[in-house]
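The complex appears here without one of its protein chains, the remainder shown in place.
By letter and in written order, the chains are A, B and C; residue numbering begins at 1 in each of them.
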Amino acid sequence: MSLARDIITIAAVSAGAFFFLAGTVGLLRFPDTLTRLHALTKADNLGLGLVVLGLLPQAGSLRDGLKLVSIWLLVLLAGATVSQLIARTARQGETAK
Amino acid sequence: MNIATIFEIVLAAVVLGLGIWTIAVRETYSATVGFVAYGLLVALIWVRLDAVDVALTEAAIGGGLGGVLLLGAAARLRDGERTVAETPGMVTRVSAVALSALTTAALAGAIVFLPDPAPTLAPTVVGHAWATSLANPVTNVLMAFRAMDTMLEKVVLLLSIIGVWSLAPDNAWGGHPGPRHRADPDGILVFLARLLPPIGIVVGIYIFWTGANHPGGAFQGGAILASMWVLAIMAGLTDTPPVARRWLRFVLVAGPGLFLLVGLGGLWFGTAFLAYPPALAKPLILGIEVAMILTIAATLGLLLAGAPERSVK
Amino acid sequence: MSGPTVFGLCAAVAVGLGLYGLITNPHPLRKIIAFNLLGSGVFLLFGVLGRRGAAASVGNDPVPQALVITGVVVAFSATALAIALLLRLFQKTGSTTLSSGAPPNVSSDPSGG
Partner (left out) sequence: MTEFLTAAVGFILAMLALGLVSILRGPGDTDRMMAAQLIGTGGIAALLLLGTVTGVPAAVDVALTLAVLATFASIAFVKKGLSSLEADGIGSTEDHK
């Protein structure tokens, strides 16, 4: 049973790490603000989600698991809002030029 | 060299890289962003050092509130950046390098050569935990064994808010701190400022409540509450209160005031200033902390808002 | 080389960096940031020594931890006061320089303070 849990953890955390890698590559390679924002938010939210998913089998209790999931939901909410705001600022900055 | 050590070296290198960036970069705004990143990552080091209480404080202050404070100042001072021209000469620079290198070498020497294990008070603290029936040793030190420090720390917070307020121009004396923010009532910022504070307040109270037995406490919880208040202010949902309001001043002194009263009570009924009778220790500490979390949240929020700028209309 | 030692050396360098920035950087806000960096290095040194003093089923000596928490709060309030002073100076003179040789621009104070 613990082997199965460890396999889930390793698979999910590796996938999460891959998305962090993808996000960073996007940040380094994409040319302008909007595409970089896209890379950052997509990759990071999915990356964190997979890391949380991977850590769920290792969580000690139901309460810890719920905390993990709620952290992810909070970050999703924040990411969605903040990237909207940044994108609007970036677009207005462009049209004003 | 095992993988844990490699990880620690990577973490230290990233943190130091951010420190160098903060000092060396030309633009003040970038330096501020670098310092916020530094503050958040230092929290990781604290977790690694098994000092989660400090990690919480560092995440709340170093990364959150302190960063916002510095950032606001950087944004408002941006026009003044050009006026600063006088960079120090070569001699100053070289002697500064020498002095800093010497300090670093001395501290590094202390780290390498001091005895390991270091002298410690941990067994004493753990041994006396029965006196308060709280399981978190750091809370015990803060609220009971060295309660005097914590009380004076709250007085320092109060003094600094008095200092900030006394910088108000004459026409704004006793008025609202900071600019009045307005936002689109259907906009996304207002949406978040309506959605997040209830969650944030629950998290803040949770961090405060869990502080009795696990890492957490009034200060960390208060910092979260303060950030939710400032978020509502930034979204224009509410305004900063005029600093002359009586209820506001009452909230600001409630924490240290109650602390002082309990301390004097210890002197009157018991043996020493701030001596709690063991049977009442836990309720007394909790009472002080409840008063303190409100005071801390109000003080931190007002410190972020700054000096009064608009008079009461 | 154990973990706490790595972080201890990191803290020592942070103190040096902060000291250097405090002396050489002419911008007052940068001096404030540098001072905070210095302070954070000192706090970390406390944490490293507390980690070495870990005993009695506590991962890190609680006394230095409590000292550091108090220190962080005091550093924050000092920073807030310093920034308020700086903003007021900027509002009053239109510049952020600390040297007395710079031409003052007092007449441009709109707030009449």
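Worth pointing out:
Here is the rule we go by: contacts are C-beta pairs under 8 Å (C-beta built on N, C-alpha and C of every residue); 3 or more make two chains touch, one makes a residue touch a chain.
Remember, predicted model here, so these are calculated numbers, not experimental data.
Just so you know, the chain we are not showing touches A, B across the whole complex. Between the chain not shown and the residues B:64, B:163 or B:177, the one that touches is B:64.
For subunit A, the list of residues touching the undisplayed chain reads 6, 9-10, 13-14, 16-17, 20-21, 23-24, 27-28, 33, 36-37, 40-41, 44-45, 47-48, 51-52, 55, 58, 60, 64, 67-68, 70-71, 74-75, 77-79, 81-83, 85-86, 88-90, 92-93, 96.
If you put the missing chain back, the residues of subunit B touching it would be 3-4, 6-7, 10-11, 14, 17-18, 21, 25, 29-30, 33-34, 36-37, 40-41, 43-44, 47-48, 50, 52, 55-56, 59-60, 63-65, 67-68, 71-72, 74-76, 78-79, 179, 181-184, 187-190, 192, 196, 199-200, 203-204, 206-207, 210, 214-216, 220, 223-224, 227-228, 230-231, 234.
Here is the rule we go by: only the chains that are shown with their structure count from here on.
Among all pairs of chains, B-C has the largest number of C-beta pairs in contact.
Taking each chain's centre as the average of its CA atoms, subunit A and subunit C sit 32 Å apart. Spacing of subunit B relative to subunit C, judged by their CA centroids, is 12 angstrom.
Contact with two or more other chains is made by no residue of subunit A. Those residues of subunit C that touch subunit B in the shared complex are 1-21, 23-27, 29-30, 32-34, 36-37, 40, 43-45, 47-63, 65-70, 72-74, 76-81, 83-88, 90-91, 94-97, 99, 102, 111-113. Interface residues of subunit B facing subunit C in the complex, by the touch rule stated above, are 4-5, 8-9, 12, 15-16, 19-20, 22-23, 28, 31-32, 35, 38-39, 42, 45-46, 48-51, 53-54, 57-58, 61-62, 65-66, 69-70, 73-74, 76-77, 80-81, 83-88, 92-93, 96-97, 99-101, 103-105, 107-108, 110-112, 114, 116-123, 125-127, 137-138, 140-142, 146, 149-150, 153, 156-157, 159-161, 163-164, 167-172, 217, 219, 300, 303-304, 306-307.
Within the complex formed with subunit A, the residues of subunit B that make contact are 188-189, 191-192, 195-196, 199.
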